[in-house]
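Starting off with a structure, shown below.
In this view, the complex is presented without one of its protein chains, the others remaining in place.
Take a look at chain A:
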């Protein structure tokens, strides 16, 4: 996330109104094409209106199309969505193909997608399927018949080797290395 996105609205990818579950409803409800009749910057928009607009309206009877000529102003696309959002898009010097693509984009989204920062690429209503943790969750079967206080259960799980034990071990090793003779000598000394 860059600094310019700090104040961008954020959200998760969601289908509004469980769209597509019962039936699919196109979320673009109306589109307004504003253009100038003689300015060069509106040329692509005029071409689009001349060549493609009727087909678009026939293919999408659920989208209301308004065409609004106005003098000496930049051509503009305004899409209004079912969730009340409104998207304004300048089409200055765009060709008719570009405008077709932008309109296709408006048709397939449910709000201005470029003005929403996605916090994650997925979303769930049920983040935990396990429920809250309790001391009884995933308990060992051994713990079932245990009588408390028990010496076994009271011991720490891991006890490090003490210095005395280490010394004894070292001594045993020395004995092994010295062989049986040394052992005998030591035993005699002890007997005395």
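The rule is short, and it goes like this: a residue touches a chain if its C-beta (ideal position, glycine included) is under 8 Å from a C-beta of that chain, and two chains touch if they have at least 3 such contacts; residues count from 1.
The definition used in the following text is that contacts and distances are computed from a predicted model.
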Per UniProt, and picking from "Large ribosomal subunit protein mL44", "Multifunctional methyltransferase subunit trm112", "Cytochrome b-c1 complex subunit 6, mitochondrial" or "DNA-directed RNA polymerases I and III subunit RPAC1", the hidden chain is "Large ribosomal subunit protein mL44"
From the listed residues A:64, A:118 or A:185, report the one that touches the chain absent from this view.
-> A:64
In the whole complex, of A:125, A:142, A:158 or A:192, the residue touching the missing chain would be A:125
Positions on chain A where the hidden chain makes contact = 16-18, 21-23, 25-26, 29-30, 32, 61-64, 66, 68, 82-84, 125-126, 129, 134-136, 139
